[in-house]
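Removed from the display is one protein chain of the complex; every other protein chain stays in position.
To keep things simple, chains are lettered A and B as they appear, and every chain counts its residues starting from 1.
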Amino acid sequence: MENRELVCVACPLGCPITVTFDADGNVATITGNTCKRGDAYARTEVTNPTRMLTTTVKVEGGKSYVVPVKSANPIPKGMMMECMKVINEASVKAPVNIGDVVIENILGTGVDIIATNYAD
Amino acid sequence: MTYDVAIVGAGVVGGLIARELSRFDIKVALLEKCNDVAMGTTKANSAIVHGGFDAQNGTLKAKLNVQGTLMMPEVCEKLHVPFKKNGSVVVAFSEKEMEHVNELYERGIKNGVPELSVIDRDELRRIEPNISDEAVGALLSESAGIVCPYELTIAAVENAVTNGVEFIRNCKVNAITENADGYVLDTTAGDIMAKYIINAAGNFSDELAKMVGDDSIELIPRKGEYYVLDKSVGNLAVHTIFQCPNEMGKGILVTPTVDGNLLIGPTALNIEDKEDITTTPEGLRDIVEKALKSVPIVSTRNAITSFAGVRAHPVNDDFIIGWCDKSANFLNVAGVESPGLSSAPAIALFVREILNEKLELNEKENYTDTREEPVRFRHMNDEERAELIKKNPAYGRIVCRCETITEGEIIDAIKAPAGARDVDGVKRRTRAGMGRCQGGFCGSKVVEILARELGVPMSDITKFGGDSKIIYERTK
Partner (left out) sequence: MLNYDLVVVGGGPAGMAAALKAKENGIDSIIVLERAETLGGILEQCIHTGFGLHYFGEELSGPEYAGRFMKMLEGTDIDVKVDTMVLDVADDNVVTAVNKKDGLLKIQAKAVVLAMGCRERPRGALSIAGSRCSGIMTAGTAQKYVNIDGYMPGHEVVILGSGDIGLIMARRMTLEGAKVKMVCELMPYSGGLTRNIVQCLDDFGIPLKLSCTVVATHGKDRLEGVTIAKVDERLQPIPGTEEYVSCDTLMLSVGLIPENELSKNSGLQLDNITNGPRVDEYRETEHAGVFACGNVLQVHDLVDYVTEESQIAGLGAAKFIKGEKVTGECVYTKGINGVRYIVPQRINHDTDADVKLYFRVGAVFNNAKIIVECDGKEILSKKKVKLCPGEMEYVTLKQSVIKELPVNAEITVRVEA
């Protein structure tokens, strides 16, 4: 398996990190980081990268056309566009409050999509 | 419906002709290919009312410029369009150029230009404190002034429409046929019948004339680029500062605008594509280089925008105004390059006289030659503002914060006769989006108000008609 070159995002330093893998595809070495957070970031990033997803969802029967939402926790990076499809098909009835669950357990990720603003 | 007169082109010339003809008991249509008035040369020029010393003695340009400039203050007063008689100077940078200045003076006197004088270095410095140390003297023309050309056009057309002229936008003439009753204009807004056609189509007047078999109009499209600088440097020039003219025109000028900005330009470049209103890196550099010669402290650090316009330069170097040889009731008003804006009020009168040779013109009873003064919140004092908002709360919401423009003024601009239909139209009528942030904040608000007042979705609103969409479909 090839090496992976990453730029660490744990802090503004942006250390260039190289991850090498053994024959089984497991992480062998992590170099270039200057702190433990960098190691942790690189390990997650090559094994199970996740991202917060923020977007909007359509509001029914309100003044606002859309209300902003986020994933309550990070979701797998590779599922962002698929999740967008689900969110774009969904809608929520006004009034909406911050924290309202708009979509439960999106695509079986165990993560809810929740409203991040009010909408009336 | 058959009109007595169809005016093609709603620039400053067509607009003022429409206003002049609206005094009489005839049916007049004003046809415009764009989504608004003043969309061609009128919206992108130097905005100067010239003294009238440039044009050669005996030309139409000379006669109509001097007459038009004399008429301008009253026309502007009646239409409630700001006009400022700030005067102009043609600056000489050498004794040789002083000779040229003296020539212009002689020419001006022969043309009948009032309030003209030659001033020396000291006097020039006294009246124009930021002028270059290299300047040795100047021609001072005190009757010259500044006016906003599109505001004048908007006001003139509003006045004309109030008096019964029909304004038809998005109406591009594709072909003209003649029959016993007159002309049939095949346009993008359908067929329009008219007994007389007035060709005020600006850069396209040659093409329109060809539609009736007249290929005598030869125009060279000439592009001019400009910079607009912030109001904080609007006082760098008091007068309109010209350099000595050359064969391509009057050179780069530095001038205040009636709105208090500073305008520098134009370049002059003959081009092929008459719709090419792009600015170029070379052009913009050229402007600054040459403007620095007149006023060394000008800097584009204060630039808020740049733009370009195309003037229709007639090969014979004079306005082409008169009946067409090839078609009896087709009246050309072509080749109106600078000093076209200055001449426009006089051109309108002149055209009315020519038309009157063939068409009887009787004054209407209920004609008004004034346009109601638009609300200008930014010019009001506290008491006036309080009173205004009490009457209509829409004036209590500021939409454009750079220029202090209220929602009420924007609604007025949309509802006015021949009112705004797009974002640039609102901008030209109210100045919303014309300030430092160039619509960064208020742009989407203006789109929202336009959509609401016109009863269409926001995505239907354009910047200036056509395909100039601002936003597309819903995200969800």
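The working rule: a contact is a pair of C-beta atoms (placed from the backbone, for glycine too) under 8 Å apart; a residue touches a chain by one contact, two chains touch by 3 or more.
Everything quoted here is computed from the prediction, not taken from an experiment.
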Contact set of the excluded chain (shown chains only): A, B
Residue in contact with the excluded chain [from B:Ile271, B:Cys437 or B:Leu454]: B:Cys437
Per the touch definition above, residue among B:Lys96, B:Lys358 or B:Arg474 touching the missing chain: B:Arg474
Interface with the unshown chain - residue positions in chain A: 7-9, 12-14, 34, 51-56, 58, 64-66, 68, 70, 77, 80-81, 84, 98, 116-118
Positions on chain B contacted by the hidden chain, ascending: 227-228, 275, 277-281, 283-284, 300, 303-307, 382, 385-386, 389-390, 393-394, 396-398, 401-402, 404, 436-441, 443-444, 448, 458-459, 462-476
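Going forward, only the chains that are shown with their structure count from here on.
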Chain centre separation (chain A, chain B; CA means) in Å: 54
Residue ranges of chain A in contact with chain B within the complex: 56-58, 65-66, 88, 91
Residue numbers on chain B that touch chain A, as the complex places them: 474-476
